[in-house]
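Single-structure report; data block below.
Only one protein chain is missing from this complex, and each of the others stays in its spot.
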Amino acid sequence: MTKSSSSKIRVGILGASGYTGGELIRLLANHDQMEVAFLTAERRAGQKLAAVFPHLAALEVPELIKIGEVDYSALDVVFCCLPHGTTQEVIAGLPSHLKIVDLSADFRLNDPAVYAEWYGHDHRAVALQHEAVYGLTELKRDEVKAARLVANPGCYPTGPQLALAPLLAAGHIMPEDIIIDAKSGVSGAGREPKTNTLFAEVGEGVQAYGVASHRHAPEIEQGLSEAAGQPVAVNFTPHLMPMNRGILASIYVRMAEDTKISDLRNSLHQSYDSEPFVHVVAEGVSPATRDVRGSNQCRIGLFADRLPGRAILLTVIDNLVKGASGQALQNMNLMCGLAETTGLNQAPMFP
Amino acid sequence: MTKSSSSKIRVGILGASGYTGGELIRLLANHDQMEVAFLTAERRAGQKLAAVFPHLAALEVPELIKIGEVDYSALDVVFCCLPHGTTQEVIAGLPSHLKIVDLSADFRLNDPAVYAEWYGHDHRAVALQHEAVYGLTELKRDEVKAARLVANPGCYPTGPQLALAPLLAAGHIMPEDIIIDAKSGVSGAGREPKTNTLFAEVGEGVQAYGVASHRHAPEIEQGLSEAAGQPVAVNFTPHLMPMNRGILASIYVRMAEDTKISDLRNSLHQSYDSEPFVHVVAEGVSPATRDVRGSNQCRIGLFADRLPGRAILLTVIDNLVKGASGQALQNMNLMCGLAETTGLNQAPMFP
Amino acid sequence: MTKSSSSKIRVGILGASGYTGGELIRLLANHDQMEVAFLTAERRAGQKLAAVFPHLAALEVPELIKIGEVDYSALDVVFCCLPHGTTQEVIAGLPSHLKIVDLSADFRLNDPAVYAEWYGHDHRAVALQHEAVYGLTELKRDEVKAARLVANPGCYPTGPQLALAPLLAAGHIMPEDIIIDAKSGVSGAGREPKTNTLFAEVGEGVQAYGVASHRHAPEIEQGLSEAAGQPVAVNFTPHLMPMNRGILASIYVRMAEDTKISDLRNSLHQSYDSEPFVHVVAEGVSPATRDVRGSNQCRIGLFADRLPGRAILLTVIDNLVKGASGQALQNMNLMCGLAETTGLNQAPMFP
Partner (left out) sequence: MTKSSSSKIRVGILGASGYTGGELIRLLANHDQMEVAFLTAERRAGQKLAAVFPHLAALEVPELIKIGEVDYSALDVVFCCLPHGTTQEVIAGLPSHLKIVDLSADFRLNDPAVYAEWYGHDHRAVALQHEAVYGLTELKRDEVKAARLVANPGCYPTGPQLALAPLLAAGHIMPEDIIIDAKSGVSGAGREPKTNTLFAEVGEGVQAYGVASHRHAPEIEQGLSEAAGQPVAVNFTPHLMPMNRGILASIYVRMAEDTKISDLRNSLHQSYDSEPFVHVVAEGVSPATRDVRGSNQCRIGLFADRLPGRAILLTVIDNLVKGASGQALQNMNLMCGLAETTGLNQAPMFP
């Protein structure tokens, strides 16, 4: 990302001052076939990126500008990191030559009625809503390759869908009895100052939030229903954790009749053993968020429950990488015909 | 706890250099009818308490001694904070005039076969095992008052049993479908140096452990079976959190037929509205571990699940207080005929 | 603090929804001679305290009201926890029968010119500024007892002044060579949502701020100048730490000629050995913020530097207790003729 070179794919990031924007820039710094051409941030327009993200001060990237100032003709691809709700109109106004990965929730739900129910207003770009491909890469690789607009999955839905979709598709687990207890680092709540994400509110404590009402529930259910070939509803309970990054989802399922834990394990291995970023860990291993920190990896653990006929799945991701910017880049690589792993090969960081 | 006075109850603490021992001393500093007479710590014998716990340096307490040096005739009551396994023989050797609260796991399981299964050896004091009263105070108050030996509950089992026992007793929830996802601060793992509880291993991450194999599962099941009047088996999955104190248990249950969420709420209120330490929080409130930090409180939240017929319970305690030393003192107060809340009225500390 | 009783001192807290307000309420819950009569919080008026501070839900206290609704005739004393700047006019308007401890910075600097220089405007209540007593209790006990208005010290200035004032007064250290490197928990920055105190900004990192420009510098210098009998200027460099509570000040000084480290130690012991809250720790002991968490204690450590003629002082307090609400209560106790330690005897909490 040092010098502008006409052979590189020119990238614009709309909304570059939030955590997912910053993380994209970090990842792109390691990407040898893309270069950052524009960065927008309405309130910080005119400032250098170093003023917003001192950790990126050593990178040669353009100054922050307003969305209205972007010259889209100089771009090949756009990552959209804007807040939910405003995004749909911005994307509807983008020129059609651009490939777009949208990291907001605006295009994740493909049923206008479900969108309206959970977001409280009609979708303002229904045609795009239908066109958008849901970018859970491992499950949608072919559609992503062909897409112009990808709706990047939410951070919470990524791990549970990766673990559950193959098991539902194979009929190994009961679709009516899925409980997802998810634990997330605070960066998932964004960089807007709010009382409930202040250090002194979150430090030294844990709390569930959005109980039985979090907007990632319908997103998970949409994916699982598709995998199961029938409507699936889940319990999804997110918890806020005193850490910056990472999501652990502890998933409690009932196995189908005559199904053994080894069937589940085989199914997961078959689905993911050739995947670069999704790893089924060895029997008896409990995956930890620290194992994937800073990387695009998802690790999946599987245990037989003490309760007969039940199983426990554990998935970990870095919410800002596989749960946001990393998966966005993975998708964009595919959309651009590049190797899917380009720029995403950093090993996790521990401690 | 300043000057020795013959009218006060004389307390000995066996194993005073661990976290539960230190917490007991902290709580006793606020207790106007008990005084610390002996503190033991084998490896730190001969040292001042301040060398082991600088935060308690301002207290006037005796030096640490070895167990063999204790003059039991000068004691009225004993708190035993020794490691699991060695405790049973120590307690079997104590004079019979002493009232004892044991904070180890040694006397919690009252079935010798279950004990042997989970701890890998036969119990070495079976008569005491049968005599010991399980000290979940709110559920066992009368037995505790009459007891000579109380087995103080484990940190994890306390909250879930308080939430679930009344509901099982009333037949409001299905006993075969209980999932307990628990999140604990690191102090619950004790003060012995181990790699997996080092700051750099735990900080900035979360992980499940003891999946489908944690020894607190049979303890929970024992209490719930008693409440339900039939055998109850549960899923219990503990997680290690990057915080010092606190346990949040997120509990997923299926309601009995024709039972409404309001039935559960009423049942909890009826059980606990007159309790000094257990509080059912208002509808829509998600209790946080920070709400009870440093106090003997347990707070219970209740939500209808989006899944029809299911409910979500959330319980929070401070693992070192209501989950250990606070409940131990609550029990000892009762055993000594004192007001149950003596020395336990400190408000929680936030932030 | 359970039932209103005419014999208790009736307390009003202006600005009860911030951290220092909440901490005062926590401490008053243990105070048997004061009761909370009014709590104000402009934006939260009409709500129960539990909505703002769930950890205090078990207390019986009045609902939050607006300042304009307070009936001052029903009050004996007022703690003012309002933001800097607006406080001076509010206090100027209070009836004269009230004893007041102000936790803001508004009355700490007694020189109107210094105030104007650091706060950018003339003081709006200069008469009160002259009347106010600076409430560093151990150094100003007699003035505090007689005061009607006490300016409670800032969190940072408390520890360093306690350590340095006796040494300067005795001529043991050089007044022109004092360096104070202070490390504070995030609660010191208050509860207003700001980007720089979000969990994800502060977690897993440390940073100096307000370098050579923090407003607590002139407050420290005012106190040290008085102790030294000559103008003292200091280096004061605060740092933001990933923890909720606590301040450690590491202080680097040059000893006067012919002064030995034992002279400093003797001087500190002489000053504080009879104090209930200030403790000089043993030789070789490095005090930690965890040793005072939740308590009104200040601990002071002293080391000879390897550099000849130099010494190192280390002071720790809990910024919300001895650094704010605890010291405020200590002062108010004195102003009301009560024992100074009333309500402040809780032992520190660790871990």
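First chain written, first letter: the chains are A, B and C, and each begins at residue 1.
One rule holds in what follows: a contact is a pair of C-beta atoms (placed from the backbone, for glycine too) under 8 Å apart; a residue touches a chain by one contact, two chains touch by 3 or more.
Just so we're clear, the structure is a prediction, and the values are computed from it rather than from any experiment.
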| item | value |
| --- | --- |
| Omitted chain - touching chains that are shown | A, B, C |
| Sole residue of C:A116, C:V206, C:A282 or C:A339 that reaches the chain not shown, by the stated touch rule | C:V206 |
| Given A:A29, A:A45, A:L98 or A:A212, the one touching the chain that is not displayed | A:A29 |
| Residue of B:G85, B:G203 or B:G309 in touch with the missing chain, whole complex considered | B:G203 |
| Of A:F38, A:F53 or A:Y272, the residue in touch with the unshown chain | A:F53 |
| Touch criterion as defined above, residue of A:A45, A:V281 or A:L338 at the omitted chain | A:V281 |
| Residues of subunit C (touch criterion as defined above) contacting the omitted chain | 176, 179, 181, 183, 185, 200-201, 203-209, 211-213, 217, 233-235, 237, 239, 241-246, 248, 250, 252, 286-290, 293, 301, 303-307, 310, 312, 314, 351 |
| Residue numbers in subunit A that touch the chain omitted from display | 19, 22, 25-26, 29-30, 50, 53-59, 187, 203-204, 244-245, 279, 281, 285, 287-288, 290-295, 297, 320, 345-351 |
| Touch residues of subunit B, complete complex, unshown partner | 19, 185-187, 189, 191-195, 197-204, 242-244 |
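The criterion applied here is as follows: only the chains that are shown with their structure count from here on.
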| item | value |
| --- | --- |
| Given subunit A and subunit B, the chains that contact each of them | C |
| Of all other chains, the one whose Cα centre sits farthest from subunit B | A |
| Rounded Å distance, subunit A centre to subunit B centre (Cα mean) | 39 |
| Centre-of-Cα separation between subunit C and subunit A, whole angstrom | 45 |
| Chain centre separation in whole Å, for subunit C relative to subunit B (CA means) | 35 |
| Residues of subunit C touching at least two other chains | 19, 187, 203-204, 244 |
